[in-house]
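So, chain A:
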Amino acid sequence: MNGRKIGEVILDLKNISLSFGGVKALTDISFDVREHEIRAIIGPNGAGKSSMLNVINGVYRPQQGDIILRGEHHANMDSYGAAKAGLARTFQNIALFKGMSVLDNIMTGRNLKMKANMLQQAIWFGAAQREELEHRAKVEEIIDFLEIQHIRKTPVGRLPYGLQKRVDLARALAMEPQILLLDEPMAGMNVEEKQDMCRFILDVNDQFGTTVVLIEHDMGVVMDISDRVVVLDYGKKIGDGTPDEVRANPDVISAYLGASH
Partner candidate 1 sequence: MKLRKLAAAASLVAIGLSGALTTPAFAAEEQFFPLLVYRTGAYAPNGVPWANGFLDYLKLTNARGGVNGVKMIWEECETGYATDRGVECYERLKGKHGGGTAVQPLSTGITFALTEKAPVDKIPVITAGYGRSESQNGAVFGWNFPLVGTYWMGADVLVQHIAKKEGGFDKLKGKKVALVYHDSPYGKEPIALLQERAKMHGFDLSLLPVAHPGVEQKATWLQIRQNKPDYVFLWGWGVMNSTALKEAQATGYPREKMYGVWWAGAEPDVKDVGDGAKGYNALAMQHGAEPDSKVVKEILEKLHAKGQGTGPKEEVGQVLYMRGLISSMLQVEAVRVAQGRYGKGKRITGEQMRWGLENLDLDQKALDGMGLGGVMRPVKTSCLDHMGSAWARIHTWDGKKWNFTSDWYQGDEKVLRPMVMLASAKYAEEKKIKPRTPEDCKK
Partner candidate 2 sequence: MSVSQSGRASGPLDTFPRLLLNHAATRGDRPATREKYLGIWQTWNWSQVAEEVRAMACGLAELGFKRGDNLALIGDNRPRLYWAMCAAQMLGGVPVPLYQDAVATEMAFVLTDGEIRFAIVEDQEQVDKMLEIKDQCPSLQHILYDDPRGMRHYTQTYLQGLDEVIAMGKVHDRNQPDFIVGEIANGRPEDVAVMLYTSGTTGKPKGVCQTHETFIAAAQSGVGFDHLTDQEDILSYLPMAWVGDHLFSYAQALVAGFTINCPESGDTVMTDLREIGPTYYFAPPRVFENLLTTVMIRMEDAGALKRNMFHYFMAVAKRCGSDILDGKSTVSSTDRLLYALGNLMIYGPLRNVLGMSRIRVAYTAGAAIGPDLFRFYRSIGVNLKQLYGATETCAAVCLQPDREIKFDSVGKPAPGVEVKIADNGEVLVRGKLLLKEYYKRPKDTAEAIDAEGWFHTGDAGFFDEDGHLKIIDRAKDVGKLSNGAIFAPNYIENKLKFFPHIKEAVCFGHDRDMVCAFINIDMGAVGNWAERRGLPYSGYTDLAGKKEVLDLVRECVEQVNAELSHDAMVAETQIHRFLVLHKELDPDDDELTRTRKVRRGFISEKYNVLIDALYSGKTSQFIETQVKFEDGRTGKVAADLAILEVKTYPTMKKAA
């Protein structure tokens, strides 16, 4: 009765290279992501993980390489295009809208699905209200899912770090993405919060069938929940495979041992 079945390749990155004014952030990286899987990108600090994520969702444009999303080439995709194509993401340094409540933050995630025009919104009654209420109901499900009912109307700025991360995830989920990119979702959390987050990631993947691409600095947690892992070091791919394969990969071992011990 397993809910998810790992499917075909949904996202294929080919020979991605990215540099900033001569500094190479990513060198010739290729890997793919299959539908419904949890794909982790790990590597020591400065390995290019964040750059990789930024490339995938169009914040950075790679100098070389191709991004194939569901068979379509997307090398010149911008963030907006990525969002439209069903990619959502969270941020390592929480990028919530600090002047808004939790509810409003999550509601922004629905913006692509809201259709009422400006005049309708100004008049409110009718189309705009109906739409607003529909989306509110959707958002409430996410709030319930992530167990953040008690902070629904709190301004996000007042929340502790762990909860902010959860709201960040909620906002991404509100987009009903096909692919969810998580940028160090467990950074800075305590053990309990990490466990919660793992549970949420698994639940998302499981219940909504969302493909998850996550990057993480800390190997431990990730290995438990990922289906396949890419390992980056100094902008280069040094390993790719199931957690067990990667753990056994001598390059990975040396990179990790060399970097962190």
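Per the selection procedure, all candidates are chains of the complex that A comes from, given by their letters.
Throughout what follows, a contact is a pair of C-beta atoms (placed from the backbone, for glycine too) under 8 Å apart; a residue touches a chain by one contact, two chains touch by 3 or more; residues count from 1.
Bear in mind the structure is a predicted one, so any value in this text is a computation, not a measurement.
Candidates 1 or 2 all come from the same complex, and the one touching chain A there is 2. The touching residues of chain A, counted against candidate 2 in their complex, run 1-3, 103, 136-137, 140-141, 143-145, 147, 149-150, 152, 203, 206-207.
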